[in-house]
Every structure is written in C-alpha cells, then in structure tokens.
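Notes follow once the structure below has been shown.
With one protein chain held back, the other chains of the complex are shown just where they sit.
The first chain written gets the first letter, and so on, giving A and B; residue counts start at 1 in each chain.
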Amino acid sequence: MGNYILKRIMSIIPVFLLAALFTTGMVHLSSVDPAEAYLTAAHIQQTDEILAQKRHEFGLDQPFLVQYANSILKICQLDFGISYVSNKPVWDEVIYRIPATIQLALASILIAVLISVPLGFLAGVKKGSAIDHFSRLLSFFGASIPTFWLGYILVFFFSVKLNLFPVEGIGTWQHLVLPSITLALPLIAMYTRLLRSSVLENLQEPYVLFARTRGLKEKTIMAKHVLRIAISPMITGLGMNLGKLLTGTIIVESVFSWPGFGRYFIEAIFNRDIPVIQCYVLIAAILFILSNLLVDIIQMYIDPRISRKEGQH
Amino acid sequence: MGTEESKVLQVRDLHVQLKTKNGVTDLIQDINFELKTGKILGLIGESGCGKTITSMSILQLLNPKETTIEGSIMLKGQELNGLVEKEMRKIRGKDIAFIMQNPMNAFTPVFTIGHQFVETIRSHTNWNKKQATELAIEAMKQVNLPDPDKLLKYYPFQLSGGMLQRVMIAIAASLHPAIIIADEPTTALDVNNQKKVLRHLDKVRSEYGSAILLISHDLGVIAELADEVAVMQHGKIVEKADVFQLFDAPKHEYTKKLLNARSTLYLDEPVINLI
Partner (left out) sequence: MITSIRMRFKNQRVIPICSTILGILFIIAIVAPWIAPHDPIAVNLAYKLQSPSWNYPLGTDHLGRCNLSRILYGARISLGFAMLIFISSLAIGLLIGTFSGYKGGWVDHVLMRFCDGVMAFPSLILVLGLVGIFGPGLPQVILALMLVQWVYYARMFRGMVLSLKEQNFISAAKISGSSQWKIIKNHIIPNVLPPLVVMGTLEMGWAIMDISAMSFLGLGVQSPTPEWGAMIHEGKSYIRTNPELMLYPGLSIMLVIVTFNLLGEALSERYGVKRRF
C-alpha cells in the first residue's frame, strides 16, 4: 500500500509543473508589468533606467524557459515573490491569513458532516417519509441558492432582526457561526443527496436480505452494514468537493469580511497583484490534489477490497 | 412416523397478493405443504412461478406495504403469519435458516466472514466472542472447510463461490435450526461444488434432523436429495408427491412437460415431435 501512495504523490509533480507553467505565463499574458507595479508600490519614481534595472532583477529579460525554471525553483523554496501592493513577500502575507480560512473551512466541514450523515442516512432508510422529503427539499435549494445571498439572508434574520450573531468580522465563536453555516449549506445539499442515493442503492443489495434472514436486528443491519458501505461515495464526494469549499470561502469571506486567504485573493485581483494571484492558484491546485489523495487513502481503509486488490498487484 | 409431532412446518392455504395502483394481483395461492423432521421437500418450478415468494412469506420478509399475506404458517405450533417483528427476528437464523442462491453477493463485502458468522451467532445467544468463534470453527469443520480459524479472517471477495456456499451452510447449521430453506443452493456453482454442497445439506439433515425446503429448477438436484416434491406453476402447486412417484408416474401435464424437457434425444425421432 505504501507503494500506491508513493505513486500517487509522484503524480502530483506533473500537475504542479503545469500549474507553475500557467502562473509563469500569467505574468506575460497580463498587461501588468511587474517591474512597474513594484516601483509604483514602493513609491519609487520610474525612469527608464530604473525600470530596466528592475526588469533585469526580476529576470524578465530572460528567455521564457529560464524564467519558468527559475520560478519552479523559487516555489520549491516557498518564494512566491513580492506583493505588488505591500512590497512584502507573498508567502508571509499568505501565512498570516491562511489560519482564518482554515478555521472557517474546518468548521463548515464539521457542520456539513454532522448534519448530512444522519440526514442522508435517515432519508434513505425511511424513504418517502417527512425526513426524506425535507432532505430532498434541502438538497435542492441548497444547491440552487447563491451563496452570497444566503449569507445576507442569514445575517438579516439572525443578526439584524434577532441580534444573535455579529454581522461580520472575526474574534469569538459567535463570529464563526453564520459564515460556517453559509459555507456548509451547499456541502450539506450535496452530501445528503449522495448519501441518500447510496443508501437506497444498497438497500436493494442481496447482503441486506441475507442479513435479515440471519435474524440480525434491523438497526444493526442499517447502522453497521449499510452505512459503512453507503458512506463510501460520500467520502469520495467530500474530497472532490474541496473545490466547492474553496470557492465558497472566497465568497463567504467577502460577505462576512472574514480576514482569510479568500478575501485576500479577491483584493489581489482588484489590485492586479499578480504574485498573490499566482500563489493562490498554485496552492489551490496542490491542495486539490492532496485532498484527492487523502480521500483515496480513507477509502482504502474503509473498503478492504480496494487495498487488498491493489496489494495483490 | 407421520405423527403430528414430526411436522415441523405446516403451511395452509397460503395466499399472497401484490397491491398495485389498479388493485391486487395474486402472486401465490392455495399453497399447502408440510415440512417434516429430517425430511427434504423439493420445490420445483420455472423462474417467476412463486418459489421465492413462498420462502419469503415463511420468513415474513415480504414488504407489508406492498403485499398481503393470508393463510397459516405454523412452525412447531406457533403461527408465523402476522407475528410481531421482534419475535419473528428471533426465529430467523435460529429456528429457520436460509441459504441464498448467489454466495458471492450474500455476504457484506466490508466485514470478514468470521465477523459475520460470529455476529449471527451472538445475535441469537448470550455467548461471548470467543465462544461464538469456537462454534463457528466447529461448524466450518463440519462442512470440510480447511483451516477454519484462518478462513474466518478472510473477506468474502477472497473466497471462491463454492467455499462461500459451504460457509453459508455452516452458518445455517450452526444453531441447529428446525428448518433450512435452501433457495437454489447449487445454481451458481460448478458441478464439483454442487455435489459437495448437496452432500453437506444431506449431512445436516441427518445429523441435526433439520427439515429442508429445497428450492430449485434443476431436476437433477431434486431427484438426488428430495424425499417429497411439490411442483409450482403460476403461483400454485400443481402436483405434490413422493419423489419416486413423481418421476416415475407424473400426474399433472406441467410436471410431465418438465420431466420431458430433459429426455434423451433419439436419433430417428422426427424433429417436429420434439417441439
């Protein structure tokens, strides 16, 4: 099994290279001249000489391939360049802001799992019941509602009208509630639906019938046998939907003025701060691959068929 | 010998209907038969004739929202039809055991067979894991499975169909049930494994005295093992007789057709007569 993991980690490399290519190319495709931007941010007067010197410093006058190789080297050393806006290393700015985003993301995943597992499971087991209809309604609207609007609806009811939670900002656990619920809802919509359909499929399987004929308690069959198998597609979905989570953090952080990486990314887009944009896209790509890998590992643990078969090769 | 106490299961006027939007459809009707201690009743018929419905109604595993069951199913004097689920669950697996057709699908893929075997035993007894495992190993030895303690640690997909079927027999026999319902136990197997399975079923019958309801569409299986045979067609039993009688002198048209379907081919017989 260790071999398998190693192989998967190796497959990250080509994607990483591709993403680095993309971000290096970004600098050239964009109309922003890094040298100009740097000098503007540093409030240094731009003469032709100084511009040429800065360009040389940034390596912009070198052939593309050299620049590409250079940027890969730098990235491996966690050097993502200097922000055009603040003139500080991008990596420092990012490190400063990432914890807030991680906090938000973890809280949302927790809420999403805590709600969608029982809800999806019960909806499948008690098909046609009130819980089932509720879960399907929730799934549908959760997927259709624009995240930013949902955020404001929640703010309106819970902050403005009921004054239970603060409108925006970070600090106490109350600040975390509304943003994480907003972020969690699209996830809940998806996972509930996934789990429900998986449970429904499994209920038709012969092993359920056999378990019944053996006289096992229905609760045992459902909670132990069916759930264990049915939850597998949902876990795959979890990994696949890191993308949704990432996208969501961007929007939710903007709505709630949550000082995280997502909001920083948007600011960078407004400010045409290319190094930060590059960094975000790269990190997003790597996170994405790593989460897929993590999901695969969890799958192997839950479903012994996968690991044993791989091991036999 | 033919006295009341040797009748383990009595099915009287069993009538199962399917509820549809347009009314009710009869699935099986006028089903009457008995299972006697240590005797094997073969139930034969084509697919869709109602064999599985019959066994599912004995086990009370039909969906009450979709079906209605009328009639009497008496297990050692206790009425099963309409019995509360809690009581019925105790009977399933202990007094009535079931062997499924396709052993590869029957087990839960993510638990070892040992886990599932022990789980079955423990849901009917107060034994701890160690005792249950010992019983499981004993039962596996009875069906000639090699290295039972190692085998128990395997996952279902790691065993062949023949072995899994024998494990199912072991599980079925382990709690000394009064009845074993075997639904097409040999259909998914090759000839060698078929023979083994039938031999083990016979052994269970003779050692523990379990009555067996042997469901099959394979005449050879029935001929080899059954003491009595019931023939089903379109949800009804059309003929019921002692096995020798049935094969030598079938009375019903359908039975005759079934038996003729496997007659030998005479080379000078005009083809048109065989259709």
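The rule is short, and it goes like this: a contact is a pair of C-beta atoms (placed from the backbone, for glycine too) under 8 Å apart; a residue touches a chain by one contact, two chains touch by 3 or more.
No experiment lies behind these values; they were computed from the predicted model shown.
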{"item": "Full-complex contact with the absent chain, from A:99, A:146 or A:169", "value": "A:146"}
{"item": "Touching residue (missing chain; options A:96, A:156 or A:301)", "value": "A:156"}
{"item": "Touch residues of chain A, complete complex, unshown partner", "value": "15, 18, 22, 26, 29-31, 127-128, 140-141, 143-149, 152-153, 155-156, 160, 190, 194, 237, 240-244, 246-247, 250-251, 254, 265-266, 268-270, 272, 274, 277, 280-281, 284-285, 288"}
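One rule holds in what follows: only the chains that are shown with their structure count from here on.
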{"item": "Centroid distance [mean C-alpha coordinates] between chain B and chain A, Å", "value": "52"}
{"item": "In the complex with chain A, residue positions of chain B that touch it", "value": "59, 61, 89-94, 97-98, 100, 102, 105-111, 119-120, 123-124, 155, 157-158, 171"}
{"item": "Of chain A, residues touching chain B in the complex", "value": "205-207, 209-218, 220, 225, 228-229, 302-305, 308"}
